[in-house]
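As you look at this complex, bear in mind that one protein chain is not there, while each of the others sits in place.
Moving on, here comes subunit A:
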């Protein structure tokens, strides 16, 4: 087992553990912090796949901007002292069972796929390749994908106007 595989499994364990902790934390602030940990470990996966631009953007945009927005809202509402009302235990059990069955189906699809491609496995190249570098991404983004990029600015403008209109007092 090479060093890449060891790092991969450690990152997998970190990702899944912190994702589960997002659910089971009682305090919403702790949930936000565990979600930040999840984003950092996903960024670690991106770095392993040599997608360096996306790794940095994931940290800056998700773990930085979006999570700070969540923290602001939680502190604005002063939710961190209040405990959530008890949900019906049967409803929780039903949610876990239906999510687990979804996971079961998807995992069995993956197992069938990996048995079918046992002879010629599809490999995601780690620690190599140059498509994740900012130079190549920028060139494609500003030539081939220039129109969607400009549409994103319109989307942001409408989101900003929408947030102001919704958040305004009457």
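Just so we're on the same page, a contact is a pair of C-beta atoms (placed from the backbone, for glycine too) under 8 Å apart; a residue touches a chain by one contact, two chains touch by 3 or more; residues count from 1.
Note that contacts and distances are computed from a predicted model.
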Check: What name does the UniProt record list for the absent chain among "Protocatechuate 4,5-dioxygenase subunit alpha", "Putative ABC transport system permease protein", "Thioredoxin reductase" or "NADH-quinone oxidoreductase subunit K"?
Finding: "NADH-quinone oxidoreductase subunit K"
Next item on the list: Just the residue numbers, please: which parts of subunit A touch the chain that's not shown?
Entry: 4-5, 8, 12, 15-16, 19-20, 22-23, 28, 31-32, 35, 38-39, 42, 45-46, 49-51, 53-54, 57-58, 61-62, 65-66, 69-70, 73-74, 76-77, 79, 84-85, 87, 91-92, 94-96, 98-100, 102-103, 106-107, 110, 113-114, 117, 121-126, 129-132, 136-137, 140-141, 145, 148, 152, 155-156, 158-160, 162-164, 166-167, 169
